[in-house]
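The complex appears here without one of its protein chains, the remainder shown in place.
Coming up: chain A.
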Amino acid sequence: MTTASGPGPAHPAREVFLIANSVDELGGVTTWTHRMARLFTDRGHRVHVVGIRAAAEEHRQHLGGELPYPTTTLYESGPPRQGRAATMPAQAAKLTALFRAARPGAVVIVTQVWAMEWVVIADTAGHTVIGMSHESFAASRASSRLRRCRTYYAEVDRMLALTREDADLWISLGGMNNVGHLPNPLPVLPAEPSPRTGRIVTSIGRLDDQKGIDMLLEAWAEVAPLHPDWQLHIYGDGDRDEEAALRRQCWALGLDGSVRWQGRTDDPVAALRTSSVFVQSSRYEGFPLALMEAMATGVAPVAFDCAPGVREIVRDGQDGLLAPLGNIALLARQLDVLMSDRALRDRLGQAARANIQRYSADGIVRRWEALFTFLER
């Protein structure tokens, strides 16, 4: 048997299936899936990424070049809205064929509970099945996913939440005693941190309700008059109406002079290098990648404490500043504190870059391998 390379305890090389809603739809889960697929591949595991349906043209994510692992998509055009159940056994049979071809001891990682609906009817005998929730417990509870996770993840070997706090909430719900947690790996560690000289506050995220840009603009309206030499750069795009509404709000608050709408970026690190403060005004989050990228770039964050993932990443006062969710006045106050104090920005920014490395890709992938081994005991 071959073993995964690198220092640390040797882990056997395995076959790893990553089953997602789609191989290439836009979004954090897809980014995460291919990041993990590469990391597992680099460690000597044989990876296969499976998507249930093809992503719609306008929601497709550019994956960049040749992938070092195979991918499979079950439905070429997505499952039908009517009579979906009738089509599922045939698609699940494709999964069964893949699983049966694998040596016993393979790991099936289901990234979203929707995809699990096919995996439960496939034959996973001899393999370890792991189901994931890529959002906070509160976000699941506010949607149908709470019920669906309880239904479809009830029998998996492990359901993984993003943080211990989220896992505890799932467990305390009752009936789910198979829940553990694993954080996301750091997406990037730029060689050079931001010089933190630009008088720019940066926000990165889709322009939709979840990201709370409406609240950010209100907070900015309180801070901007105190710091006329600063600008707020908002990266991301969104639905046309949404964007128009936000721009109207910006105008009505008299902020057109200090707010720049930068559109979507494929290079968040470059955007972060121009700025000295990062702000995240989301209503809900899981284990936010943009926040990790900002910290890895040495930019101190100010964020609403909207999820366990946020308070686990940011140690309030040490490597960033938090405000209670929805409290505009305090978000503004925290921005003001950082914008007024160069030394504090440097101190928190440096600490952020150092601290965020506890989620280094290498460390996280080893935790995954340890989990595979543990679940076989």
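Of note:
Quick note on the criterion: contacts are C-beta pairs under 8 Å (C-beta built on N, C-alpha and C of every residue); 3 or more make two chains touch, one makes a residue touch a chain; residues count from 1.
In this section, contacts and distances are computed from a predicted model.
Only one of "Hydrogenase maturation factor", "ABC transporter permease", "Cytochrome c oxidase subunit I" or "Glycosyltransferase" fits the UniProt record of the hidden chain, and that name is "Glycosyltransferase".
Screening A:Arg14, A:Arg196, A:His233 or A:Arg283 against the full complex identifies A:Arg283 as the residue touching the chain left out.
Although one chain is not drawn, the whole complex shows that of A:Ala56, A:Ala101 or A:Ala142 it is A:Ala142 that touches it.
The chain that is not drawn here is touched, among residues A:Val108, A:Leu207 or A:Ile328, by A:Ile328.
Looking at A:Gly44, A:Gly180 or A:Gly363, the residue that reaches the missing chain in the full complex is A:Gly180. Residues of chain A that touch the chain left out of view are 142, 157, 164-165, 167-168, 171-172, 174, 177-178, 180, 209-210, 212, 215, 283-284, 304, 306, 324-330, 374, 376-377.
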